[in-house]
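Have a look at the structure that comes next, please.
As you look at this complex, bear in mind that one protein chain is not there, while each of the others sits in place.
Up next is subunit A:
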């Protein structure tokens, strides 16, 4: 008998009834979020010591390079940026920057676009795709994230995409940290030491199919 058959033989049990599984999700207990004020709720979580992120606001996408330049200057970093191959960013004037698409092992600054964000926890939500690589967001020292204000949702249940899932769906809630030595919190363990969110008041262009 194969291991699969042997395990399943010991687990002979009725198939779950979908309504039973759904009933377990009725009115879930979750931290309160003021749904009429998602932006300030999100920003409040973003500023918590456990999340440890900074933020800025731009009116339109064309203001993005100046906001990134401002942030990097404040951090005494050069205007060098690992930028995802996302055509929506083509409307920006990147002439002041040295841009590249592949992150170096010790990348300084990386830009990413969050699909949505969650006010409950201050999480930024991403998916992998041909225009959205994952690795640069973890190799970089400064993770800079563009987020349309209109995309902020209330609870973690609003994070997943419906239907077939992308290769990786991931939530980033703060900077890389560790408490592995004596329980003492240290930021910048393996991943980014700084997380900077740039809120976009205007709309992002739709992705071409």
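Criterion: a residue touches a chain if its C-beta (ideal position, glycine included) is under 8 Å from a C-beta of that chain, and two chains touch if they have at least 3 such contacts; residues count from 1.
We take it that contacts and distances are computed from a predicted model.
Student: Which listed name, "Lactate utilization protein", "Sigma-70 family RNA polymerase sigma factor", "ABC transporter ATP-binding protein" or "Cbb3-type cytochrome oxidase maturation protein", is the one UniProt assigns to the chain that has been left out?
Tutor: Per the UniProt record, the undisplayed chain of the complex is "Lactate utilization protein".
Student: Touching the absent chain in the whole complex: find that residue among A:69, A:134 or A:149.
Tutor: A:134
Student: Just one of A:65, A:148 or A:174 touches the chain that is missing; which is it?
Tutor: Considering all chains, including the one not shown, the answer is A:174.
Student: Using the touch definition up top, pick the residue from A:36, A:95 or A:184 that touches the left-out chain.
Tutor: Candidates A:36, A:95 or A:184; residue touching the omitted chain: A:184.
Student: Of the residues in subunit A, which ones touch the absent chain?
Tutor: Against the left-out chain, subunit A lists 2-4, 6-8, 10-16, 20-21, 24-25, 28-31, 45, 50, 85, 101, 105-106, 120-121, 123, 128-130, 133-135, 138-139, 156-157, 159-160, 164-184, 186, 188-192.
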